[in-house]
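Can you keep this structure in mind? I'll have questions shortly.
Only one protein chain is missing; all other protein chains are in place.
Residue numbering begins at 1 within each chain, and the chains themselves are lettered A, B and C in the order written.
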Amino acid sequence: MKLVITKDYKAMSELAAHIVLSEMFVDKRVNVAITAGRTPKLMYEQIIPVIKGNPSLKNVHYYMFDETPITHRIGDNRQQLNDLFFTPALIPSVQIHPLDEHNDDDYEAQIEAAGGLDLMVIGMGADGHFCANMPPKADFDQYMYRINIDESFPWQKRYQDSVLPEQSTYMITMGAKSLMKVKRLVLIVNGSEKAEALKAAILGPVTTLLPASILRYHPNLTVIVDEEAAALLDRQEIQKFL
Amino acid sequence: MKLVITKDYKAMSELAAHIVLSEMFVDKRVNVAITAGRTPKLMYEQIIPVIKGNPSLKNVHYYMFDETPITHRIGDNRQQLNDLFFTPALIPSVQIHPLDEHNDDDYEAQIEAAGGLDLMVIGMGADGHFCANMPPKADFDQYMYRINIDESFPWQKRYQDSVLPEQSTYMITMGAKSLMKVKRLVLIVNGSEKAEALKAAILGPVTTLLPASILRYHPNLTVIVDEEAAALLDRQEIQKFL
Amino acid sequence: MKLVITKDYKAMSELAAHIVLSEMFVDKRVNVAITAGRTPKLMYEQIIPVIKGNPSLKNVHYYMFDETPITHRIGDNRQQLNDLFFTPALIPSVQIHPLDEHNDDDYEAQIEAAGGLDLMVIGMGADGHFCANMPPKADFDQYMYRINIDESFPWQKRYQDSVLPEQSTYMITMGAKSLMKVKRLVLIVNGSEKAEALKAAILGPVTTLLPASILRYHPNLTVIVDEEAAALLDRQEIQKFL
Partner (left out) sequence: MKLVITKDYKAMSELAAHIVLSEMFVDKRVNVAITAGRTPKLMYEQIIPVIKGNPSLKNVHYYMFDETPITHRIGDNRQQLNDLFFTPALIPSVQIHPLDEHNDDDYEAQIEAAGGLDLMVIGMGADGHFCANMPPKADFDQYMYRINIDESFPWQKRYQDSVLPEQSTYMITMGAKSLMKVKRLVLIVNGSEKAEALKAAILGPVTTLLPASILRYHPNLTVIVDEEAAALLDRQEIQKFL
């Protein structure tokens, strides 16, 4: 793990944008999976002007690492990524590979047949979840799998209000084993409300109670955080990750 | 070859900076060789604020791809890189590997023993030279070699005024075979005065009269140019490089 | 280039077989292109017992690097590879990707969409040809292309007797630029009748008169030869390739 502590959200976003852009402008097919949510908002704002309509990026293909299927509608994450990135960046739909309840069994085989994922950029929740590997239900022995959303699922409570009746009772997500195969993995974390989770993910035990703790085994992981998120990290202990 | 035509010098510099920064923030030793000269000036201005004093970059080592030895003084390229980048970016000298007339025989063996070059960023002259592979003397069958500077050397005439009495009568440069081993090669070219050379390098024959023409065989080359440099490229012919 | 001089044809074949087998048994899709002809005969005999019916090799896909289309029949190279390898090794046809006059325009795009070629094993003719890059018509600026077989084609004369009326008047071949993108390239050469060509390919000038001379620019090339083929190599000059 390479840990990079940036001074603020803007610097974190810029560094993540450098990596995403760099990985795209190469003479080969590139397969990427990038996160929705609030964390990457500014990263996309940095990226979009460079790639919007850029004729040199026909080689870049986009995959989803998780999805919440909704009947008769586009999935929740895809909708968010459309709004945040695909639509404003004018990404041709032929370069976007949707994930849904009909193809989740075969999705990773498709990625493997395309040479594997070159880059994944993910965020982490204050509860330590990554993709939809939610505590405590995350299963580190899985590639892509379905994780139930039900009353026993604490994460669900927080989001209850926004659950649509048409929403599936499960989420689809890549698991730890999928992520280990990604050639370059980037984790971005900002804000003091995630400082506890970041500390646990980096310095605590590996446990499904804090799923991001498993990511430390990835051989090419860059963790980019702002100072607020890094506030609880013991500077002595993190020396080896700088 | 991936060809990227950016709208101006600033956009070219920013894209090159994205790549340099991205390659540095990884959890492994990184060996880079980056160019002096006028072309990368703005690229370094983009890079320096991010890496100056950054504690997460102890893994980055800097190598020279060419040098003009000067008796009793630091080499010409090293001096330029000091001024442009190493000094303002506060790069510790332990991470900089000087090249001179005493170690050029062994320099590439040192690089190989450190895992090889991960990234090289080069420019190209209006005469098509890269590193110090000067037309028509460039020798495509060489790894690092010495190329004589003498009256038969047309390139010399142009720079005659600046030649110091203490300057060596040769330059040291990596050759085509060295560059082919670099894991990622980036060529940056801007300005209308290089448009002819760029066209020849990309679309003309491979020849020592235009040394950069050999670079097309590199398997992971990104050529970043501004619109002025790209002005003479036939849009039909370059489709396959976009 | 890594040059390995083995004591005889058997040792050459075994080393090539080690590489082919090693590249196959990995946890990812593997795309390989391997040669027909006489040279690899013993290599295939080494490989076949290991992979015949092996359930752990569903990840290996086979591509052709050249082909001579024949009307109403399977191509000439595919037929040879069927006989030498695909049939005795029981390779499922879903893992074999035929090349013909209908798909040669799109064939390399398919390979790129599958992640590129991981391994290519080629031979070299006594005339210095590789794949169907024939002297003096080889075009080093090409990816896959068609090379005409006509009276001006000296190579043709030698094979005249075996030309069928239904045979196409051209061959399809990957060019130098295709090969540079292959992740690992292996060239096998045996026999005294190829000693002159081998010497020229390694130590002579790069020229379309001896097409294999261009291969020296490949960054991950292993050249495996027997002592007969190596007989004319100056031991001093080849030191740097060992």
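In this section, a contact is a pair of C-beta atoms (placed from the backbone, for glycine too) under 8 Å apart; a residue touches a chain by one contact, two chains touch by 3 or more.
All values derive from a computational prediction rather than experimental measurement.
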Who touches the missing chain here, B:8, B:112, B:166 or B:193? B:112
If the hidden chain were put back, which of A:132, A:176, A:212 or A:229 would touch it? A:176
Would you indicate which residue among C:19, C:96, C:113 or C:126 is in contact with the undisplayed chain? C:19
Per the touch rule stated above, subunit A touches the missing chain via residues 140-141, 143, 176-177, 180-181, 206, 214, 216-219, 240
Residues of subunit C (touch criterion as defined above) contacting the omitted chain: 1-5, 11, 14-15, 17-19, 21-23, 25-28, 50, 54-56, 58-59, 184, 219-222, 224, 242
Interface with the undisplayed chain - residues on subunit B: 27-29, 59, 112-116, 181
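Just so it is clear, only the chains that are shown with their structure count from here on.
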What is the set of chains touching both subunit A and subunit B? C
Rotational angle, Cα trace of subunit A fitted to subunit C, multiple of 5°: 180
Relative to subunit C, chain with the most remote C-alpha centre: A
Using CA atom averages as chain centres, what separation in Å is found between subunit A and subunit B? 35
Could you state the distance in Å from the CA-based centre of subunit A to that of subunit C? 41
Need the CA-centroid distance for the pair subunit B / subunit C, whole Å please. 34
Touching two or more other chains in subunit C are residues 181
